[in-house]
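Not every chain of the complex is shown here; the ones you see sit where they belong.
By written order: A, B and C. Residues from 1 in each chain.
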Amino acid sequence: MNENSFTRERRRLTDLALGKANLNVRRFYNLDSSTYSAGALDAKTKEMLGLVASLVLRCDDCIRYHLGQCFALQLSDEELQEVFSVALVVGGSIVIPHHRRAVDYWEQLKNPTTS
Amino acid sequence: MNENSFTRERRRLTDLALGKANLNVRRFYNLDSSTYSAGALDAKTKEMLGLVASLVLRCDDCIRYHLGQCFALQLSDEELQEVFSVALVVGGSIVIPHHRRAVDYWEQLKNPTTS
Amino acid sequence: MNENSFTRERRRLTDLALGKANLNVRRFYNLDSSTYSAGALDAKTKEMLGLVASLVLRCDDCIRYHLGQCFALQLSDEELQEVFSVALVVGGSIVIPHHRRAVDYWEQLKNPTTS
C-alpha cells in the first residue's frame, strides 16, 4: 500500500514534534509505540484494542492510524464490524460521525486508487 | 430548505456506513433515530435535549444535525440562546469554539442563500 | 420534601467552597445558578437540559441535583424516561451505571420515607 495523504501529513508532524521534544515527551512517544507489539496478545488484538479506545474517545487521527494497522494485519470486514458495534454501544451516538468516517477510510484502504 | 453540503455529505456517509453494517450496528442506528420521536415529550424538546448533549460532548456534526432539526421544528432564536447558555455553563469554555460554529451554522440555516 | 443526606452534604460543601472562593469562582457559581431561571424556556425544560447534560457527562452529583429540581417542578415519570432514553443513546452504555443510580434516587425522591 502506498502512503496516503493522511499518513504523509502524520509523518511530517511526528518528525517535527519529535525534533522539538524534550526527554519526557520522547519517552511518551516511545512507550506509545512499544505498547502495540505482540506479547501475551497478538498484534491484531492489540490494534483492535487501540481502535476501540480511539473510537470511544472520538479521535479521528487515532482511529485512522489504528485502521491502517488493522488493515495491514488483515482484520476482516466482519471482525471490524464487531469492533464498531462495541464502540457504538459503549460510546453512544456521539461516536456515529467518527464511525461514518471510519467506514469511509476503511474503504479507501481497501481501494487505494480512489483516495 | 434545500439540502446543504453538510447534510449531503452526512447522507453519503450514513448510506455507506449502513451498507456495510452488521446487525448490531444497524440496530444502534435505528435506536438512535427512534429516540427523538415525539412521545411524553414533544419533538422540539427532544431535539433540544439532543442539542445540549451534543454541545457539552463537543461534536460539531451532532450539533449541526440537531440544529437542523430544531430549525425545522421552528425553535426560536431566544429559545436557542437558552440552550446555548446551559451548554456553556455546564460544559465550560471548552464548548465555546463549538458554540461559535453553531451560531454560524444557525445563521446559514436562516439565510440559506449565503451558504 | 425534607432535605436528604445528599442535599445536606452538598449544602455544607457549597458553603465551604464559597466561603473560600475568589471573585471569579463566586461569579462562576452565580452564573451557574442564574442559568436555570425561566426565560424563553420554562424552568422544567431548562432542568431537563441540565439533567441530560449531566447524564452524558456522567456526574452523579449533578444528576442528583437536577433530578431534585425536576421532581420539585413535577416532571412526570414518562417525561423522565424520555430524558433517560436520549442520554443513553447519545452517551452510550457508559451512562448505564449513572442511569441505574438515577432511577434509584428518583424513587427515593418519590418515597422519601425509605431514604
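The rule is short, and it goes like this: a contact is a pair of C-beta atoms (placed from the backbone, for glycine too) under 8 Å apart; a residue touches a chain by one contact, two chains touch by 3 or more.
The model shown is predicted, which means the values in this text are computed figures rather than measured ones.
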{"item": "Copy count for the complete homomeric assembly [3 present here]", "value": "6"}
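To be clear about the criterion, only the chains that are shown with their structure count from here on.
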{"item": "Fitted rotation between subunit A and its twin subunit B in degrees, CA, nearest 5", "value": "120"}
{"item": "Averaged-CA centre spacing for the pair subunit C and subunit B, given as whole angstrom", "value": "23"}
{"item": "Intercentroid distance (Cα basis), subunit B paired with subunit A, Å", "value": "27"}
{"item": "Sequence positions of subunit C contacting 2 or more other chains", "value": "56, 89-91"}
{"item": "Interface residues, subunit B side, partner subunit A - complex", "value": "10, 13-14, 16-17, 20-22, 24-25, 28-29, 32, 53-54, 57, 59, 61-62"}
{"item": "Residue ranges of subunit A touching subunit C (in the complex, touch as defined)", "value": "56, 88-95"}
{"item": "Subunit C residues touching subunit B - in the complex, by the definition given at the top", "value": "31-32, 35-36, 39-41, 45-46, 48-50, 52-54, 56-57, 62, 76, 78-79, 81-83, 85-87, 89-91"}
